[in-house]
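Some notes on the structure that comes next.
One chain of protein is taken out of this complex; the other chains stay put.
So, subunit A:
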Amino acid sequence: MIAKLIVRGLLAGLLAGLLAAVFAYTAGEPHIDSAIALEEAAAASQPEAAHDHDHGEEPVVSRDGQRFGLFLALALYGTAAGGLFALAFAALRGRAGPRSEPVLALSLAGAAFVAVVLVPFLKYPANPPAVGDPETIGRRTVLYLVIVVVGLLAVAAAGAAYRLAANGPAPARWLAGGAGFLVPAGAALALMPTVDEVPAGFPATLLWDFRIASLGTQVVLWAAVGALYALATHRATRPASRPATAATPA
């Protein structure tokens, strides 16, 4: 039973990753190309600084390779996300959250999006190529992982607070859940160090468009994970309502 749920999650994640890649390819790639063009123009004006750069003269992977890699990266990432999503679904089902399985799937996908995408994005938003100092990648990665954990804890705290107020009226439950999320998430957003490595003169519109495309990619990914998982669950839980006579004519 659990294996079936996990496989369903892996497949939903794979498909969701490919859908997100189509979106990212359409909405995000033009901005990446623009940013790389700016980066190369900046590198060309400072030849001595260009030698240790990832987008130098001899790329390890061509731009076409990287465009293919976009699909590979999102397919793998989606599969991993779908598997973890399915495990959480298997653990929660019958224990917490909405009783309807499709509704649980959609809610869980929404919660996962808030925890691992929205909260991190608000503090450390996505950056196009040419933004970000290669020297600080270690520190930025650690900060990013910390804020992902904070997001997960904040969503878990919201669920726990909602449950604690389970006997209260509906407004009290929602207030408890909201406070359970906003207090830890807000504290982390306010207290964690800010990273601002946008080079002087980098076009603000390009930065904004790229970030929106990045957020949109994650919206597509998690919306598709939730919707596909809900659809599969919905179909799997109502086999009796549709007689199988069509497949086995008497």
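Heads up, the rule we're going with is that contacts are C-beta pairs under 8 Å (C-beta built on N, C-alpha and C of every residue); 3 or more make two chains touch, one makes a residue touch a chain; residues count from 1.
As a convention for this text, contacts and distances are computed from a predicted model.
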Any idea which of "Helix-turn-helix transcriptional regulator", "NADH:ubiquinone oxidoreductase", "ABC transporter permease subunit" or "CbtB-domain containing protein" UniProt assigns to the chain that's been left out? "CbtB-domain containing protein"
Write down which of A:80, A:160 or A:175 is the residue touching the left-out chain. A:80
Touching the hidden chain in the complete assembly: which of A:121, A:162 or A:181 does that? A:121
May I ask you to list the residues on subunit A that touch the chain which is not drawn? 1-3, 6, 21, 24, 28-29, 32, 54, 59-61, 65-74, 76-77, 79-81, 83-84, 87, 90-91, 93-95, 98-101, 103, 117, 120-121, 124-129, 132, 134, 137, 140-141, 144, 210, 213-215, 217-218
